[in-house]
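Before I ask anything, here is the structure I am working with.
What follows is part of the complex, with its chains left where they were.
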Amino acid sequence: MSQVKDEKLGFQGREKMDWARRHMPVLAQIHERFQKQRPFAGKKIACCLHVTKETGILVLALQAGGAQVSLCGSNPLSTQDDVAAALSEEGISVFAWRGISNKDYYQALNRALDVKPHVVIDDGADLINTLHTSRTELIKGILGGQEETTTGVIRLRAMARDGALKFPVIAVNDTPTKHYFDNYYGTSQGTLDAIMRSTNALMAGKTLVVAGYGWCGKGMAQKAHGLGAKVVVTEVDPVKALTAYMDGFAVMPMDDAAKIGDVFVTVTGDKDVVRQRHFQSMKEGAILANSGHFDCEINVSELKGLSTKVQRIRDNNDAYRLKNGKTLYLIGEGRLANLAAAEGHSSEIMDLSFSDQALAAEYLVQNAKNLKPGVHELPNELDQFVARTKLDALGVKIDQLTSEQEKYLESWKEGT
Amino acid sequence: MSQVKDEKLGFQGREKMDWARRHMPVLAQIHERFQKQRPFAGKKIACCLHVTKETGILVLALQAGGAQVSLCGSNPLSTQDDVAAALSEEGISVFAWRGISNKDYYQALNRALDVKPHVVIDDGADLINTLHTSRTELIKGILGGQEETTTGVIRLRAMARDGALKFPVIAVNDTPTKHYFDNYYGTSQGTLDAIMRSTNALMAGKTLVVAGYGWCGKGMAQKAHGLGAKVVVTEVDPVKALTAYMDGFAVMPMDDAAKIGDVFVTVTGDKDVVRQRHFQSMKEGAILANSGHFDCEINVSELKGLSTKVQRIRDNNDAYRLKNGKTLYLIGEGRLANLAAAEGHSSEIMDLSFSDQALAAEYLVQNAKNLKPGVHELPNELDQFVARTKLDALGVKIDQLTSEQEKYLESWKEGT
């Protein structure tokens, strides 16, 4: 009952998941415990996630814990068809293929919801949004939801603010082991990887403009600089802008950055960050990549409007021939580049994020009755558990506070 | 009625403050406004702060705003005697000199409190602690307090938790423009500066052990690495440890780090981080510096106990000749090195911290009646104001959200 591109790709998908499993020791350990304890026995879980080898390891862990799992993609270009096929073989209900149309995308969301889930795991809040708009009949069966990404959490907080959110959602994204590692280390390497794979451009000496200096942006700036790029940061928040300045980066409005950038990366969570007037002032050959969740950060339709022709010159790299005679190169159609034009976060990163997701699902099932509708944090001890287990797996030992040191931290009577 | 080392140093102190004023444009602008609006008319403010040229600019701004100000030092080794003299000339009641004894230190605290302050500005919570233990009669007159440093905030939160805190305190330290810039950029440069000034040791190739990977520790690691050191991090928190690991640093317990470190820097806020068994396993010539607030992070008395002789080989650098035949070098007697052996944070950094302090004092005076006893945050708009004004002074322009972009961030109905 799955819908995937090609059932025969399953073997290759399993190979990929073998690599992932070897690089996700924390989730592997949780999988093992779930298998014994069956925390999800009798529960159904609908997931809307990038269908990658790492997601495969997560949903198999949920399944091992007793859950019946359905899965749709959270972005039209991020599904790995071989993994989708392998998961389908393993009994997951998969509705996802790379290059899915907009219409089919929403249909897939609905198919995933058709299982009447107790828990929904979302990445961008499309699933939860659909539940609250066109599938409201399912809400009463929902224990809670989980959200993977910043953009989704922003949407959910807006819903909560408006009183529209009808069940508790764990903002897994906000967990330190999730958002910091994922955003700072994952997105930055993945985006640079995407740019190199789709252009082979030299980073050394390039002027790389990063729009947004949140964790994604800080990571991008750091790593791009590490490959020899001169980094320019654009921001709307003065504290973040001042941070970028003191980190040694040039800070300026996009109107100025547009004129000097060789490469542009958007990681803001907002729309129209690079738009018509910016395209018009760019240098010949500028490269454009978005790594924000939605494909609205670079206004692609305005870019098309300025062009006489669009040529796909290689995978994930479209040359926009502008009326002003210049060529701009757009990576992965403006969809989040690290997934569309590379392979998404490394297994090492997703081990953290998806261990958080697995533990959040268990926490939801156990505690949903005590959680009010709204956005909730993952309890800190689960986060600490994930980090501690990861360090163990890496063979890294750390210090422990002595009881005297603990006492000192609690006290306020000792002085200078 | 001040007590300073040498009144005749005033001229030199004013020269130093001239440099500071030129590098503190935000506070200079606040000074100007205070002069017109006199928000502190009739109010008395007691400050316990490192008596540096930048502190001078702060207390003169408070004075310009109508306050009567008393000032004592917050650390025995951090007072700049020339600045103390200059401030005394300007009418501030100063009770501070470099090398003050422990007994005189507490006497100075009391002298500063003798003015019967409405507001207390603290750095390490010694003033507030004294108010709650031996000067309780003054509490009824207090509108509120302000705390400058992490260690102080930890103490105050412990007091609040115990129900012991009797008036509202603004945790100025927790303001983004304070703690992040100060801890990350300020402490790191200052500590390296202190080590270089007191040893002239080459940083390139050295193994530098940073105890603690909070903002101070992250900054230390980053900058030490930037000068060519191999960085080793010790931590007790698994998430921070994992962060250090992924930032490319070696992570291990202090027992292991002690054996390989050439330079040790403690920035944990806890005591006994480097202690007897660590000293005993260290390499010949290891250099020890603390940049945590209190001088308990490196257990100096245990170090003395292991030594046959202690020689001051140059300013702020004591050679401990150990019974095991090795020599360890302690910077600035184990007191916070960036102040004791260098000059504390640059004026550029203190412009942010002390603008926060100035605005916090104004906020306290205007809003104290609405604030309950306990630890409070500085309102975010004041923080944003400070960052924005700093950017202006630096000539840095940033973007502004369009109304469409603002609306997008608020909405939750748009999808993939």
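Annotations
Going by the order they are written in, the chains are A and B; count residues from 1 in each one.
The criterion applied here is as follows: a residue touches a chain if its C-beta (ideal position, glycine included) is under 8 Å from a C-beta of that chain, and two chains touch if they have at least 3 such contacts.
No experiment lies behind these values; they were computed from the predicted model shown.
What's in place is 2 chains of the same protein, and the file's complete complex has 4 copies in all.
Heads up, the rule we're going with is that only the chains that are shown with their structure count from here on.
With centres defined as mean CA coordinates, chain B is found 37 Å away from chain A.
Residues of chain A touching chain B in their complex: 74-76, 102, 105, 124-126, 129, 133, 154-156, 158-159, 162, 164, 176-177, 180-181, 185, 234-239, 241-243, 245-246, 251-254, 256, 269-273, 294-296, 383-384, 387-388, 390-391, 394, 396-402, 404-405, 408-416.
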